[in-house]
Each structure stands twice: as C-alpha cells, then as structure tokens.
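Take this structure first; my questions come after.
Only one protein chain is missing from this complex, and each of the others stays in its spot.
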Amino acid sequence: MTFEQLFPIQFISSEQWQALIPLIVMGISSVLALLAAPWHHYGRVASLAALAAGSVIALLSLSFSVSDAPVSILGGVLVIDRLSQVFSAIAILSGLAAGIMSIGFDQREHLHNELYALIAFAVSGMIILVSTRDLVVLFIGLELMSLAVYVMVGMRRQAEGAAEAGLKYFLLGGAASAILLYGVTLLYGSSGSLKFDIIGSSLGRMWHDHTPMLPVLGLVMVGVGFLFKVGAVPFHSWIPDVYSGASTPVTGFMISGVKATAIGALLRFSSEVFALPGLMTSGGGFYWILWAIIAFTLLFGSLVGLRQTSLKRMLAYSTIAHTGYVLLGFMALIIGQKPEASDAIVSYTLFYVVMNLGGFAVLTLISPRDTDEPTLQDLAGLGQRRPYLAFALSLFLLSMAGIPPTAGFFGKYYLFMSALSAGELGLTVLAVVASIISAVFYLRPLVFMYMKSSDAELVNDSRWFGSSAVVGLAAVLTVVMGILPSWFSSLMK
Amino acid sequence: MNQLLSWMIFLPALAALAILSLPQQKSAWARPIGVVVSALVAVFALLLWQSFDPAVQGAQFLIKQPWLPEFGIHFELALDGLNIPLVLFTALLTPLAFLGTWSLQAEGSVQKRMTALILLMETGALGTFLSQDIFLFYVFWEIILIPAYLLIGMYGGADRLKTTLQFFLYTFAGSLLMLVAIGWMIWVQKASTGTASASIADLQNIQLNFDSSAGLWGLMSVQGLVFVGFAAAFFVKSPLVPLHAWLPSTYTQAPTLVTIYLAAVLSKMGTYGILKILLPLFPDAARAFAPTLMWLAAFGIVYGAVLAIVQKNLKTAIAYSSLSHVSYILLGLFSLSPSGMSGALLQMVNHGIAIAGLFLVVGWLEKKSDSLDLSSFGGLAKSTPLLATSLMVMVLSSVALPGTNGFVGEFMVLVASFRVHAGPTILAATGMVLGAVYMLNVYQKTMFGAAGAEGLKVSWSDLGAKEILVMVALSAAVVGIGVAPQSYLELSKKSIEATVKHISPEGPKPEQPVQVSNF
Amino acid sequence: MDTGTLLHILSAWLFCMGLLALVLRRNTLVMLMGIELMLNGVNLSFVTFAHELAQISGQLQVFFIITIAAAESAVGLSILVNVYRNFGSIKTDRTKTLRG
Amino acid sequence: MSDSVNSNLPLWILLLPLCGFVFNGIVYPCLVRGVSRTKNTVAGFVAVLAMVASFIVACQGFRELASGSAALHAQVYQWVDMSDFSVGLNLHLDRLSAIMALIITGIGSLIHIYSIGYMSHEPAGVRFFAYLNLFCFAMLLLVLSDNLLFTFFGWEAVGLCSYLLISYWYSESANADAARKAFLVNRVGDFGFVLAMCMLYAKFGTLSYAQLLTMISPESAAFLTGVAVLLFFAATGKSAQFPLYVWLPDAMAGPTPVSALIHAATMVTAGVYLFARMHFLFELTPAVMTVVAWTGAITALLGGTIALAQNDIKKVLAYSTVSQLGFMFLATGLGAYQAAVFHLMTHAFFKALLFLGAGSVIHACDGEQDMRNMGGLQKALPITYVTMLLGSAAIMGLPLFSGFFSKDDILFAAEASPRGSMALFAAGLGAAFLTAIYTIRLLKMTFWGKARAGIHGHESPWIMTFPLLVLAVLATLGGFLGVPHEWAHAFGLPGNLLSDWLNPVVPALIVSHSEIALSEIGVSVLAVSLSFIGIFLGYVMFNTNFNLPWKALGRLWEGKYFVDEIYSALFVKPLYWIGDLVARTLEGRLLQNLGTWMGLGSTWSGDRLRALQAGDLQVFALILLAGLSLVVFISLFWTHV
Partner (left out) sequence: MVNPVIAILSLVIAILSLTMIFVKSPISSAISLVGLMLALGGIYALIGAHFVAALQVIIYAGAVMVLFVFSIMLLNMNEEEAGEIDYHSWKTYAGLGVSLGLTGLFAITFINWAQEKGLPVPDIYTLEKIREIGGNVVAVSGVLFSQSYVQFELISLLLLVAIAGALVLAKRKVD
C-alpha cells in the first residue's frame, strides 16, 4: 500500500485558516520585526512598527474571527474558542503595551532593537500556549514564550541584576518545563494520547474502578509545572528576583502577559482534565495540597511584601498574593466542581492585567536612570509634582488592594463568590486576612506620594508619551471595569 | 423627582472631580464650589422631605437599574423611614461644615483637596444611606474610606501617618469580613430561591438556620457566622467597645472638618447598618445576642465617659465623649423595641449635631492656640460670649438636658431598654451623671475661671458671620428637636415598627406588661 | 521486571539526577547540563512509552523535544556568556546581588 | 379629675416668663447688637413686667379654683407619640400647684423688682434677668405639669438656671466650681428620678399623676418601694437634704437675689412639692417614709449646728435653709403634707426676706459678706434692720409670727402622727432651739454692737426696700393662713384655711386624739419657751466673741462636718483614680496597642520568610525539588489509599 494510504494527510480547511490568522499575523510580524531590527537608523522604529501593526491586525482579526463554534485543527493541535480568543487578546494587548511602554526607555537603557521582535515572538508563543489542546504543542508554546522572555530579561547588558535575573529565570524555568514535560510523558504513557480531551476521558474511565499511581504522578507534575509559571508557593522563588532584575517594561510584560497566559493554559487544562469528576476529587490529598498551596501563597506574598522598599519587588510579592486569589477560583473549579468559577478567573485575570500594566507604566516613568529600580523614595511628593500620574498610580494600587469602585475589587469579589459557592469559607477568610495585610503595602506608596514632600535632587521621572498613554488608558479601563464589570465578566459567554 | 436621589449622590462626586482638576491658581474657587454644591444637595434633600409620605411604610422614590445581573445586583436607591433622617442630616450638615471650617484652612491647594475629598465622602455617605441593595451599600461604604485615609494622612496632626493607617486597617478589616458575608448571603439567596437578588428587602425573607446549640453560643451556625461578618464592619465603624481603638487617635489627629465628618456622619453609617441590615437580616441571632450587646453598649457608655473625664487634651476628651454617646445609640438599637430604635435613630442625628458643634468649637480654639491642653485655656467666655453660648448649647445637648434634642433620644432609649433589660439600663443611666461631669469640666476649663495661658497669649476674636450662621442653625436644631420631636419621629415611625415586627414577630418581650395610653 | 520498567526507572533516575545537579553544583554550566539530563530522562520515557504503546507519535515528540532542548541550550549558553561578562564568573555564589 | 375645666390660664402663667426670657435673652441683645450695649433698666423692667403679669394670671387662676372648679387643665401638645411610648405636655393647675404658682410668681416678682436695684451697677445685667425669667418658667413648668416627665423637664431646667446663675460671676473659678458642684449633685439625684420614671412607665405605661393615682395599688409593694426610694433620692438632691446638701451653701456664690429666689424660696422646695404630688405613692411605702422623716430630722439638726459656726452671712442663712428644709421633709415623712406645704410657704416668705435683707446689707457694705467685719448697722440701715428683725422673729417661731404656726404644725405632727415618735419630736425641738441661737448670733454680729471694720453702710434705694417691706408683712402675718383649730376657736379666727384649701388634693394628717401625749397648745408652749431660752443663750454666749465656747465642736461645725472632704475621698478621687488606671492599662496598654502588635507580628514573620529569598540559586533549586517531592509524596500516598 502506498504512503498516502498509510498516512493520509489531514488538511486545514479555509475557516480553520481564518481562525489561525491572529497567530500567523503575529508570527509574520515577529519575523519582520526581527529582520527590521538591524536596520541602521530606523531599526528601532521599524521593528516597533512591525510589532504594533502585527498586534493591531491580530486584534482585529481576532474580533473578526469570533466564531461561537470552537474551531479545532488536526484534532486539537490548535483550538480556537472563546477561551483562546480572550487570552490571545490579553497576550497581544500586553505585548503591545509593553512595546509602547519601552519607547524612550529602551534608548535610555540601551536595550537592543530586537526587543520588539522578541516581544512579538513571545506573544505568538502565548497564543499557541492558550489555544492548544495538545500537551507537547503546549510545551512548544511555553518554550517559545519563555525563550523570548529569558532573553528579554537578560537584555540590559550593563546591569548585573539583569544578567543574574536572566540566569535564575532560565535555570529554574528550564527545570520547571522539564518537570512539566515529564508529567506530559507520564500522562501520555498512562492514557496513550497527548490530547486533553482523550487524556481526560480515558483517565476518567480508568478512575471508575481504581486509582493507579502513574496518572496521578503525571497530573501532579504537570500541575507543578503550571504552578511554577503562575508563581505559587513553594514554586515562587524566582519571581521577586526576576521581576526586580528585569527592566521595567519587560517586568510589566511578564507580570501581565506571561502570567495571564499561563493562567489561561492552566484554566483550559483544568477544565478539561483536572476538573473531571473523580480525578482530583477522588482523594483528600489533592484538596489539602491545593489548600495549603493557596494558604501559603496568600500569606507569603502579603507578609514578605510588607518589608519591600523597591516598588518592583513589592509588586512582585503582590503578584504572588494575587496568584493565591486566582488559585481560589481554581479551587472552586476543580474541587468544588463549579464551572462558572472559570468566568471569575477570566475576569479577574483581565482586571489584574490591566491594573498591573498601568502600574508598571507608571514605574517606567519614575524609574531612575542609573539603576532601573524605582523605590518608595522616588515617589515622595509625586502628588504635588505630577498629580495625574500620582492619581493613576493610587488608582492602580487601590485596585490591587481591592477597593471599590475599581476593577480589582470586582475581580476579588468574583473569586470570593466562587470560593464561597464551593463552600471554602476558611480559605476565603484567609484571603481576607491576606488582603488586609497587603493593604498596608499597597497604601505605603500613597503615603509617600501625598503625605511626604520630595527632595529636589531625587526627582528623576520621565515624560515618555508611550508610557503615559498606557497609564491613561489603563486608568480609564480600571475605572470603567470597576463601574461596569459585567461587560467584561461576560466575555466568556 | 426620582432622579433627585441619584443627583444627590453623583453631584458631589462630579463636583469633586471638577475641583480636583482646577488649575493651581484657581484653587480659591474650590470652597465656594463645595459650599454651593452641597447646599444644592441639601435643597434636594429638603424637597424630598417635603414630598415624603410618612404614612407609607417602605421605599419611596425608588430607583432600580440592573447592575450585575449575574448576581442579581441592582443600582437600587430609595428613601424610607429609616434613612430619611440621616439623609436629611448629612445633606444639611455638609454645607454647614464647609461654612463653619471656612476660616480654618488657609492654603489654596489644601482647600482644593479637602473640599473635593469631603464631597467624595458625602457621596459615599449619602449612597450608603440611600442604597437598598446590599452590594451597592457595600460599594458606597468602601468608597468613603480612601478620602478619609488621605485627608487624615495629608492634613492630620503630628502622629497622622500611624493614626490614619490604624483607622484604615480597622475599618477595612471589618468591611472585608462584611464583603465575605454579603457574598455568602447572595449565594444562599440564589441557592434557596433560584433567582439571584441582592436587594435588602429580598434578603430579609431568607431565613438562615440559627441554632444556639452550635459552638460559641450559636455563632458557629450559619446565621451566626454571617451575623459576625456584618457585625464586624458595623461595630468597628460605630464603634462598639472594645472595637474602638482607632477612634480617639483618629478624631484627635484629623483636621477639624474631617473629624466632624467622621464623628457626625461616618459613625452613623455603622449604626445605620445595624438598624437597616444587621438586625432585620438576622433576627434570630439579633434576639439571641441582644442582651449581651446591650451590656456591652452600657459598658461602653461608662467606659467612654470615664476616659473622657480624665483626658487632658480637649479634642481627645470630646472624642471619648463621642464614644460614650454612640453607645447610647447602640443600646437603643439592641433593645429591639420601637421606641428604643426610634430613640436610637433620633439619637444618631442628635449626636451628629452636638458632636459637629463641639468639634467646630474645638477647631476654632485649635486655630488660635497651639496647644489643646485643657489646662491652658480659661476665661474665654468674657472675650468670646457668642462662642461660649454656642458651646453651652452643644454641651447641654450632649448632657441630655430636657428641652434639648439629646434628652429625647436618650430618654426614649433608656425607657425602652429598661423595659427589655433593666440591668444594662441602670448602668447606662449612670452615664447621665458622668457625662455631665466631663462636659461641664470641658466647658469650665475653657470658658470659665481666670484666663489661662492660651487665653492670655492670643487676642481672641468672637465668631464671624459664617460661624454664627452655622451655630444658630445647629442650636435651632438642638432646641427644635428637643421641644417638638414628634414631627421628626413621625417620619420613621412606620418603618421602625415594621422592622421590629420583622425582628420579633411576637413583639418585644418586656419584663412587665405594657399598657400604652395617650392622654 | 521487564525492559520497559527498567527503562522507566532509568528515566526517572536521569530526571532526578538532573534536578540534583541543579541543587548541588554551583557551576551554572553544569546546572545547564543537569537540565539537559532531565530532558534526556523525559525523552527516554517518551520512547519507552511509545515502545510499550506501539505508537509512532511518542518518538515524534522526542524529535520535537530534542530540537527544543538544543535551542534552549543555545540560549542558555548565551545567557551564561552574558553573566560571565557581568560577573567575571559563572559561579552561582557570585550571582547573589538580587535578594530580600 | 372629676370636674377639671379646660382653660388656657396655666399656659399663660407658663408662657409669660418665657416671653421675658426670649426678649432678654435673644431679642433685646440682637436688637441692640451685643449684650454689652443693653441697658439693665430695660431688661429689668421687661422681666418684672413678665413676672407680674404671670402673677396676675396666677391670681386669676386661683380665683377660678376658689370659685369651685377642682382644677384647670390645659392640653398643650403631644411631645412623643410612638406605639409603645407616648407622653404629652399637659398643664394642670390644681389647688396644690396654685399655691406653688402663687409663691413662685409672687415672690418671684418681688425679687425681680429687688434685683433691678441690686444689679444696677452690674454691666450687662440682661443676662441675669434672662436667666431669672427662664428659671421662673422652668419652676412653673415643674409645678404645673400633670405628668412626671415634664415635671422632670422643669426639675432639670431649674438646675440649669441655678448653674448659670451661681456661675454668673464666672471669672472667679470658685463660683464656677460651686455652680458645677450644684449641677452635678443635682444630677446624681436626677439619676434616681430618671430610673423611677423608667420603672413607672415600664409597669404602668404612663407618667401622668392622675393615671398613676388610679393605677397604683398596694400589692406590688417592693416595686413601689423601689420607685419611692429613687424619687426620694432625687428629692434629696434637689432639696439639699442629707447626704446631698453639700451644694447649697456653695451655691451662695451667686448674686443674693438668686439665693433668695432659687436657693431659699422656690427651687429647693421642689422636693417637698414632689412628695406632696406623689403622696399616693409614698403613703404605700411606710418604710421609706420613716427614712424620709429621719433624714429630715437629721438634716435639720446638722444645718442648725453648722449655721452656728459660720461667719459668712449668706452661709448662715444657707444652712438655716438646709435645716428648715429638713423640717419640711420631717413633715412629709410623717405624712403631714399640708404642714410641709404650709412651712414651705412661710419659709418662702421669711427666708426670702432674710436673704434680701442680707443682700441689702451686703449691697450697703459694698460686697462685704463676712459678719465679723460688720456690726452696728442698725442705725445705717433702719428699714433693712426692722424688716430683718421681723424675719428673724418669724424664723425663730416667736408667737403669732408665721414661722410659729407652721413650725408648730410640724412639731405637733412629729409627736402626734402614727409614724411619729418622741425622738423625732425631740429632734425637731432641738432644731428649733438651734434656729433661735444662730439667728440671734446673726443679728448680733450684723446689726447690734458697734461697727468693727469701720464699714459705714448706707440704706438701699426704695426699689430694694419695697420688696423687703412687702415680704416683712407676709412673714409676719402669713401664719394666720394656718391657725390650728383649737386656737381658732380660742380667738375666733378662721381655722386652718390652708389645709381646708389643700384637703381635696393632699390628704390631711390623721390624728387620733386619744393617744397623743401632748396637745397642740402644749407643743407650742414648749417650742416657744425653747426658742426664748435659745435667744437668751445666744445673747449671752455671743456677747463678747462670736466663736463657740467649745473649740473642737466649733471646728467640726465650721468645717461643716467635713462632708465635702469625705465625699471627695469617697467618690471624686476614686473616680479619677479609676479613670487614670483604665486610661493607662486597658485603654493605653492593651487596646491602643493591638494594632501595633499585629503590625509587629506580621513584619516579624515577613522578615523570617524573607530569609528564604536570599538570592541563592541553589536554595531556590532545593526549594523547588523539595516542594515537588512533597507534593508528589502526599498526592501519591494519600490519593492512592
């Protein structure tokens, strides 16, 4: 028999191509940006333009290619559905925002032109990450994103901190992806496939009568890989160093895009594998593991954040705490078997991305020249110096602290609701305690901005229009989301 | 007419934004704008009062727009018997407070920010009082927190940073627990009825299970836990001893205008929450814990009074006196009887008026003299007769002299709570004596006797036109309510009776039989 | 015990030794080798499973993974070069400037 | 209320002084823009006008009552009307309150007139007249209200006015302190009043005298005893009875007309009025009544003894007031309410007279109050001297003077009433004896002998002496309103008009003439002789020096039995001590630091956790490895089983 009969080629239909447009556009734009980068004088502008154009087109095509029926390509190698669209949008937006934020900053800090290309690559990796149902493709997307981000982190070549951060991120991240990959093989071995749905169904079938250890091990290791990416205790160690070592726009990109898409991938995997009845719910072990991880993540993030003076480090710890809140939603989704919790997770992620992008845009504007390390002291007297900037920053911080009427409040509220509906009163109260503690360090910048006066020679904040634009947009979004949250929370419907 | 409610809420907020965006050199406009806007709101409130029908029990001028449909949360505002006194009071007090403190802040930027933030606080307060949706209530409740935090932190006294953080954390902790409880209520409501609704009226109909056999006298049962969640927020804000630790330093450190707003309005948000939400939503728990809470309130009366007596600092003394008086309100509320609750509701307004007047006077003294040490004043009555007179009126109101508003509320509270539970009432009644002790002490140390150090140092000028206007208005309220309270009580009579009936359908169980008789 | 199980245990061994290399060695280059070791373990178990399940795709994934590993090590080594430029060494006991 | 007529007269009696207050307190200063620009004459004129008008209206009401209607009733308005609490302001002018109203308005008018002269040199006397009017309004409200609550309104308002008037010269801290003391001690009493009202309302659902009269029944005796005790407590505060009499002597810091009106004639008798009002309650609690009687007796003796050792002329009169009030309480305790009211009236006459006389003396001596610096003033102040002589005769109970009749009624009751006893009788006699002594001492030190400090006073203007004369007449003849029946028969006088008048409202004392030891005539003979002995004794004892022959006793009495010191040791100091203690420990140490401690705790644990983030890559890897192994272990071996 002939080769074609043995291995019939599975073609991609036209509407599947249409669904793929965003990914393709991002890929092309990243290549273009890479090619444009070395261009002598215009390299920077050109590659930024390529990134921007690609992102815009991709966004538009996303909104065009909205199809209610999910498109599955080659049996789930790539899946385009609501989830993937929402998270691709988040990824593209955060990439675009990061690009715009680094206008001006990159010259001051001598960042290479390739930054924009790398951002584009990372974004395309994120898109793959959130829109696949195949574990190895997921791994490919993860690596595509991670490699780009490793380089972006280590890019500031004058700074020791950047190099060190890049090293730490790379080594630990490599180990983590290896762990995840080992879990993938174990799942492959115990179910004979790499597709979420098949794994889920066959494991579910297997779980009916008894519980072999291998799939459990596989699930656990995949879960650990994800937890590392979202930065949950005890897989969090890299976060503070990497976030404070990387240059501010890059940190903004990581804290928003990288983390959000990791959450998205975890969400897909959870809702299709973890959350299957009988898997995680089979024994008490998973419940208590998750419970402890959430508890430690919440408390660690808020307690250690108390002692930070560097704003980037502070927000790094705060993002650890935020991971704890998100995991509350996953708790409800997996253990509590509440599918609606995914809405809470999605909207929280969206709100979280917006406020963090805004916050880091502000930090970009106030980051001192010599060390790209904005501290509380740099904020002193900002309220008099630049009232609108100060107002925006306090808006973002209050939103992170979860005070109405800001986006963060509703994100938190949705998660609390889902956790309560799963009957997790204890964890919710713990989350309340954590947010009270973290309120302290969210308020400290306000103290410096409004209640301390600045000494003149310390003032070194910039006025780049890019970051300012991001700040303004994020501020408006934060308020709008805080007043009309249901517009955004119903994105998944 | 209906839209007036939303205007009352959003007009101050818009004005606040406008003021904040004033250019620096124009910041002198801030205060006039503030006064005009708040006066406009006051006019709205009076209009509503005119067309409010006391005979109708339940919500009037209802506004209901869907907000978060998936949780059944609506933008739902209305006037009813319970909130109209407080809405009126808040709306009328704000312009008076602006006028009264007109002479206290000089610098333009300070005026600008303070006015704007106070207007934001008015938005929050009015929203809290008006909202009929529990979630909306929470949102407005929280909105008020940040302006207060900033104001104290920016313009407070020497110890302002620590103070403002403490204030924020106490209240924030309470509110977050309330948020959890709210979430739980909404979820339970959805689970039990199928259709989600966050409207307080609907939530009143669901009965959470409460059995006192559960741990901690029943706190561990469902209703007990949710009760605790709400109680945490309300008791901290009111405050109920021993959750008051934030109060003395906050009232002392905050600038006068803010102190007035905190003491007169914010603490009422807590007591109003107890009246509107805590007791009606959790009747079993309320009935179970009322005696204990009455004891706590009575203790708080004495506690605050005793501490006020020994204070050296004028402002701190008045802060503790406020603690003592708020405890009267709580005592009346926990008596769960119509006259007790109306007395408490009236007492909320009374205390607001008196404390506002007192802190205004303190503010004027503070402006002239650098120390607020009681011993450094004296003999001011000679140089400032009007100031002395107005202070006297406020003092009389807060020692509950018959004929002043303070007596009405306090006496109704005492009678009602005595009927329910004699022990705490007797303890509380000693507050009459102790209250007289510290109030007269303050009056004497400042106004009477030979002129003290501060009294001699500066040349005291008596009240100006604005201050006189404010004080006359407040004093008129003091005497007017004191002499003819019924027209005021009439407003909330129906709603209060409905609330009481909801809490204990078989009526309050007095120790002795009651025969009501008009003559 | 049959071949498959033996190879599985071997893969586990490789994986854990890779982690151990990360934990013990201060020389980042060797840590990098440790990561490669872990990936080798992954490959081995993929192949073994493919062998047991009589599937092709398992081996195919190994092809992908090897490529990725190569790319990763290339980036990693350039990162090491970067570190070396900044610190004059690639020992982790030098790279402790970020802390707290 | 069999045939109580609805009429507005009571309302007018009440409102006229209020109008005076409103004019003097608010309108007039606003008209002339500032208190300093007001004229005393205008203010005084308006005030007097208001009072006199009110007096005339009161007389009108009196006439209507005399012409047969049992009471005049005026429903003013419903104060509070809730479903379970409802009280209204209703005025009720019956025979008892008519007497009180006449005393208040009548003597009030006289004292207002007097004040015009007395305050003529005061700047801004408008304040004074405003307070005085306000006081009269409050006092009238107290006696006219038909329910306890509005009586309490007046009860506290008079307290306020006395506070304001005592501290009228607030620049001296001493006056201010005296005022505060008066207010606080009264508050202590009012505490009892409020609780009593709470109890009554909780049980009967009403506070109106009429309804209480119908509802109160002997069965719940314990409850009624409680109420009676609380009300008695309130009365002791207001009427300066032992142990709460300490405020009254200090209250003399106020202007003398105030002492005459408030602290002699009217306010301090509010307690007696309350007893007369609530007699139906007290009749049911004999135990309490006995206590009341004894309290009165003790107070009478204490006051008398202390008065012996005082040198400030007003202080002497103050303590004599205390002792006379003791008499009244003795009477009420014995159930002789009519006698009490009678003595209240006569006391109002002669004590007001004495105070005004003293005021005139002080006025003449330019504010000198220490009698040791006076003497020999009789030539300088003839009118004052004569009037005060009459007043002293009345208070000493010399025959045919007003005090004679009223005091004898009380003494007779002390031995004749079923609750009476020889001990009480003896105490009463002793008090009367003391009265004679200190009165003589006062006369001697002030008027007789030769001028010591070389003060040459001058007689006061007519506007001050006119009231003195009127009061002197009243003090002399007032007693004939209550001539005992036996005397009446003997001299063909109208017998005991007052008690006949009061009978429908206040029960007369029931005396079974069989087992009384001493007839009414006997009592008076005994009393009169005792007073003469007292006069003689005083005359000789204080001939040379004015100090008591017994040093220790003198110091004890001059120090007022050191009651103030005892109180400050028992109540005031402990209160402040506890306050400081709480402020330092519970509040300061614990509650105020909770937040700080929590903050420290969280930062401490934060620092401990930070140690993990030392930046060592190996440690990170180890944490990763350990976490992985832990999770794997737990999940494998917990899920599997």
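Order as written gives the chain letters A, B, C and D; numbering starts at 1 within each chain.
Just so it is clear, a residue touches a chain if its C-beta (ideal position, glycine included) is under 8 Å from a C-beta of that chain, and two chains touch if they have at least 3 such contacts.
As the structure is a computational prediction, the values presented were derived from the model and not from experiment.
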item	value
Shown chains that the omitted chain touches within the full complex	A, C, D
Contacting the left-out chain in the complete assembly, out of A:72, A:202, A:337 or A:462	A:202
Hidden partner chain, touching residue among A:77, A:242 or A:471	A:77
Footprint left on subunit A by the chain that the document does not show	3, 6-10, 27, 30-31, 34, 73-75, 77-78, 110, 112-114, 117-118, 121, 124-125, 128, 134, 136-137, 140-141, 143-144, 147-148, 150-151, 154-155, 157-158, 166, 189-193, 202, 206, 212-214, 217
Hidden partner chain, residues of subunit D it touches	618-619, 621-622, 625-626, 628-629, 632-633, 636
Residues belonging to subunit C that touch the chain removed from view	1-10, 12-17, 19-21, 23-27, 29-30, 32-34, 36-37, 40, 43-44, 47-48, 50-57, 59-60, 62-64, 66-75, 77-82, 84, 89-91, 93
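Just so we're on the same page, only the chains that are shown with their structure count from here on.
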item	value
Centre-of-Cα separation between subunit D and subunit B, whole angstrom	37
Separation of mean Cα positions, subunit D and subunit C [Å, integer]	98
Residue list for subunit B, restricted to those that touch at least two other chains	169
Multi-chain contact sites of subunit C, meaning residues that touch two or more partners	19, 22, 28, 31, 95-100
Complex contact set, residues of subunit B against subunit D	166, 169-170, 242, 244-246, 248-249, 303, 306-307, 309-311, 337-339, 342, 379, 381-382, 385, 396, 401-403, 408, 411-412, 414-416, 418-419, 425-426, 429-430, 432-433, 436-437, 440-441, 444, 447-450, 484-486, 489, 493, 497, 508, 510-512, 514-519
Subunit B to subunit A touching residues, read off their complex	20, 67-71, 109, 138-139, 142-143, 145-146, 149-150, 153-154, 160-161, 165, 168-169, 172-173, 176-177, 179-180, 183-184, 186-187, 225
Partner subunit A, residues of subunit C touching it in the complex	15, 18-19, 22, 28, 31-32, 34-35, 38-39, 41-42, 45-46, 48-49, 52-53, 55, 57-58, 61, 64-65, 68, 71-72, 75-76, 78-80, 82-83, 85-87, 95-100
